[in-house]
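Missing here is one protein chain; the remaining ones are kept as they sit in the complex.
And then chain A:
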Amino acid sequence: MTAVPANAAAPVRPRRRPRVGARRLALRAVVPLTLIGLWCLLSYGGIVDPLYLPSPTEMWNAFNELRADLPSAIATTVGMTLTGFVIGTALGVSLGLLMAYSSIARDLLSDVLDLTRPVPVFALIPLFLLWFGIGRGPQIALIALGTSVILGVTTLEAIRNVNPIHVRAALTLGASRGTIYRRVVLPSIFPHLLGAIRVAAAASWGLDVAAELIGSQNGLGYLMIVRQQYLDTAGILVVVVVYAVLALALDRAIVWLERPLTRWTHRDQRAGVAASILGRA
């Protein structure tokens, strides 16, 4: 496929060689280094008030101040977010499968889902507080609700896109309805679900922040409110960085966990083919 015709007398556009490692690395460093440079210039140069943009030194100091509080805050937040995310994912996928499988479930739930899907989950936070009070339970429930909607909708959509020929083939091989759901539908939709699971994971951190900002006594979000009351911008930024690191770690973990389950898909290859045609622009 990548062979270049030997009789290259005709004006064939030369295939661009992949950039050498060092040069690519340098190119990729340009934007981050510029941003960091700009940050140092603005903060150390006294161009922007530290209330709005603290310097790296101030952030390091703030980090040292928060150090004692961070472990328990992280534990609380991670525990809550992961619990809500896992419950919501399981619930969403199960509901999607149930609605595809059973017409009774579909008739019962589809209108409710269609009507509630566009409602922003964040708008429900005050109601949750009112109904369930402050505490871990309602916060986990909120995260679970948000993730389950994302996954329920994606699951239903993915099931609609299952290749009918696979279902027919299974039918002619004597598979029952249950077997088809387990052995054809589920593996078919799995690669599509993974994208949604990653989106839901990212969203669950956002839901956690919102839930904590409004009603909690512990956790990273709560820590942020406290720092805000002290007008400690550097402290807030430190917590933001912690959230970012946690979200990134969860995302990487999901990708790592799914890899053995999606080895059969084309994904890597397809990216490779597209890149070989379009160039590594």
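We adopt the following convention: a residue touches a chain if its C-beta (ideal position, glycine included) is under 8 Å from a C-beta of that chain, and two chains touch if they have at least 3 such contacts; residues count from 1.
Note that contacts and distances are computed from a predicted model.
Visitor: Assuming one chain is omitted from the figure, identify its UniProt name from "Cell division protein FtsX", "Flavodoxin I", "ABC transporter ATP-binding protein" or "3-isopropylmalate dehydratase large subunit".
Guide: Answer from the record: the omitted chain is "ABC transporter ATP-binding protein".
Visitor: Pick out which of A:Leu25, A:Ala75, A:Val119 or A:Ala169 touches the chain that's been left out of the picture.
Guide: Checking each option in A:Leu25, A:Ala75, A:Val119 or A:Ala169, the one touching the absent chain turns out to be A:Ala169.
Visitor: What residue numbers in chain A mark contact with the hidden partner chain?
Guide: Where chain A meets the chain not shown: residues 165-166, 168-176, 179, 183-184, 187-188, 190, 263-266, 269.
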